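First up is the structure itself, then whatever we jot down about it.
Heads up, one of the protein chains got dropped from this complex, but the rest are sitting where they should.
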Amino acid sequence: MTNNTADSTWHSSMRQTILTPMIASRRSLRIAVFVVFGLALSACSEDKPLNTFEPRGPRAQSVLDIMWPVIWGIIFVVFLIVCVGGVALAWKNRVKPEDFDPDDLPEQVHGWFKGEIAWTVAPAIILAFVGVYTIIGIWDLETKNEPAELDVMVIGRQWWWEYRYDVDGDGFFVDADGDGEIWGVDGLGADGPGGIDGDSDDIEWPLEYILDPDDVSTAGELVIPAGVQVDLYMTSADVIHSYWIPRLNGKRDAVPGRYTTWSVEADAPGKYTGWCTEFCGLSHARMRMSAIALSADDYQAWFENQQAPAAVPAEGTPEFAGRETFKNLCMSCHIIKDGDLEYNDTEAGDPWPTSVPLIAKGAPDLTHFATRTSFAGAIYAQYRDINPDDDALDVSTYLDLPGNYRWNEAELRRWIKNAPDRKDANYENQQGMLPFPQLQEEELDNLVAYLATLD
Amino acid sequence: MADAAVLGDENVAGENSTNDHTADDHATDEHGAHYTSLGISNMKLSMWLFLGSECLLFGALISTYLLSKTRFLTELIAGNPNVVSTLPSALAEEMIHEGSVEPLFDIPFTSASSFILLMSSLTMVLAHKAVSEGNYKNTRLFLAATALLGSFFIAGQVYEFTAFYREGLTFDGNLFGSAFYTLTGFHGIHVSVGILMLVALLILSMKGKLQADRAETVELVGLYWHFVDIVWVLIFTIVYLVR
Partner (left out) sequence: MAIIEEPLALPPGVTTSTSKPLGVFSRPRNATGLKDWLTTVDHKKIGIMYGAAAMFFLVIGGVAALLIRTQLAVPNNELLSGDAYNRVYTMHGTVMVFLVVMPIGAAFANYLLPLQIGARDVAFPRINAFSFWVFLAGGLLLNTSWFLGGAPDGGWFNYAPNNGVIYSPSHGIDFWNVGLLIAGIGSVSGAVNLITTVLNMRAPGMTLFRMPIFVWMSLVTQFLLLFAVPVLTVAQVLLMLDRNFSANFFNVSQGADPLLWQHLFWVFGHPEVYLMILPAFGIVSEIIPTFSRKPIFGYSFMVFSGIAIGFLGFGVWAHHMFVSGIGPVSVSAFSFATMFIAVPTGVKILNWLGTMWGGKLTLNTAMLFAIGLVVQFTIGGLSGVSHAVAPSDTQQTDTYYIVAHFHYVLFGGAFFGFVGGLYFWWPKIFGYKLGEKFGKWNFWMMVVGFNTTFGPMHILGLQGMPRRMQTYDDDMGFNLWNMVATIGAFILGVGTLLVLVNAFFSYRKWKADGRPDVGPDPWDARSVEWMIQSPTPEHNFDTLPIVTDLDEFWHRKYAEDENHKLRRIATGAEIAQPGNGEGVHLPAPSYWPILLAFSIPIIGYGVIFSLWLTIPGVLLMTAASFGWALEPADDLDIPHDDHTEALTHG
């Protein structure tokens, strides 16, 4: 994807042009934006982004390795014999109506016992072999990193994915009842902690009350280092979803009240798209995601960037006004961690802080919004290759990007103004995003300006 | 012919194979009942089939109960406030302490009502015996006794439900309440339907319409009744006795 020359060129141009002083002072953030952005460009050339026949990771490759022999070795051969053979047989043995003779009967064969036994036993033996092969494959897909390398918690929500990265190594959960035991992923079996046989003292449950607010949380895009198996611990906050990045692995459901485990690994840096594949209600078709694999260094830079709090714009700037609008309208669902907007009414000592449903609350954590390549449940690209002459609206003034690539400001504005129009929602029922028809153009300008600073 | 001859030779030998004979020849056997291929009456066969279907119904309900109770206890013991708050604190604490839902139950009481229900199977058998022998006075006596014992059981269940409700276990409160009332309630409805059938038989008998030739009707109701009793043995064991 990127090379150093491009990197440095990009940097210098960035310094000269870009807006607020604090961004210029945080070079590492720019790297992250650039890295992610560069990948977004490379992904555009993919013809069939979800093709299951073009694996880009060992897991998906192993699935395909099982699939091919079955498809060609068994399915296609039997298809040829039975279907083509059957049609040929029918054609060969046909008798035209004019040639029909009631006394000219074919030989009355009632069966062939040995043959029957043969075509009962032979497929059974073949299938037993396939079965053994299959079972090995099933267990292979379940293997986790020992010891753990990188675990990510994946939470399905209507209609977007939340990802949580454990920063401080204390697990994904808070020791909510203060007994010194933190139930983490290490003790997790495939079925999760639901069984009564498990040591229930270690179980901090249910999930939504005790997720660790110190962790990094993002939305839409799973960012992973390339060449590393990433183990996913999945659940859902509402209905059943299914996590599927076809080029990296098959799919696995995210089930509310349960934990499921899965893993993905990408051979090389790149953007790999996916789609929620368990019907999850109204906007199921608009629940997408992607995995972005970065080189080890890029990943490290990205991860450090994610841990940084968002910058507070200088007072009096349009961005600051945008932040005020965010405070008034967006904060009941969204969160931006800048040390101030942080939603935190967990009372000290309350073991079950019911007032904090999830660290990201009902909607994505926007702390590093501008470092993502997509928004709105990964259905809209944040950066698009457009011709500025065609559509003046699409020219973003906030980020200066090379060539014809622009921040997809126009779509973002439409999205904020009337999200249900872009993606069906039952916002009365907290499913999907509210429309904000009351937003004045100026407020929208300020809000978008503020969002652009969130890198 | 090969297959048919090998596998289908049940009663070719005795059969006259000309077309002149009709099925009417087979219309009766020595008991005066209609000819059927399997030798048991259509009604009895269909009752067995229906009860087979019912097994799956109760199987699914019992599985649901077991799963729901386990999940409920897990949550309760883990201290999930959504679950804990659905019970009065004393009861919740006791359940957590015991690690089971048993503190709710009054085992001696339910044992007694279970015993009553089991005894009704005995009177049901006696009723069938009486009607087969043409002893219509005893038929009525034992039908009434069966219905009465069944009613005692239902009364016990109603009492138990109200007692549990007062103790704080509601149908819509938590998973255990929903599962418990649904499973035992389904069984209670089955017993009630059985009582209705018994009462209908009793009325028929009093009108002189239930005589020895209709003994099978009593037998059919008996089949249903025994089935319901056996299901209760299962439910009683699984719900009340197994911790």
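So that you can tell them apart, the chains are marked A and B in the order they are listed, and the count of residues begins at 1 in each.
Quick note on the criterion: contacts are C-beta pairs under 8 Å (C-beta built on N, C-alpha and C of every residue); 3 or more make two chains touch, one makes a residue touch a chain.
Quantities reported herein were computed from a predicted structural model and do not represent experimental measurements.
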Listed by label, the shown chains touching the absent chain are A, B
In the whole complex, not just what's shown, which of A:D151, A:D253 or A:D365 touches the removed chain?
A:D253
Listed residues A:G227, A:G281, A:P318 or A:P435, member touching the removed chain
A:G281
So which of B:N42, B:S89 or B:S111 would be touching the chain we can't see?
B:N42
Considering the entire assembly, which residues of chain B contact the chain that has been omitted?
1, 3-4, 6-12, 15-19, 21-28, 32, 34-38, 40-43, 45-47, 49-50, 52-54, 56-57, 59-61, 64, 67-68, 71-72, 74-75, 80, 82-83, 86, 171-175, 177-179, 182, 193, 196-197, 200-201, 204, 207-214, 217, 220, 224
What is the set of chain A residues that contact the non-displayed chain in the whole complex?
44, 47-53, 60, 62-64, 66-67, 70-71, 74-75, 78-79, 82-83, 85-87, 89-90, 93-95, 97, 100, 102-112, 115-116, 119-120, 123-124, 127-128, 130-131, 133-135, 137-142, 158, 189-191, 194, 206, 234, 238-240, 242, 244, 246, 249-253, 255-261, 275-286, 424, 426, 429, 431
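Basically, only the chains that are shown with their structure count from here on.
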Per the C-alpha centroid definition, the whole-Å distance linking chain A and chain B comes out as 50
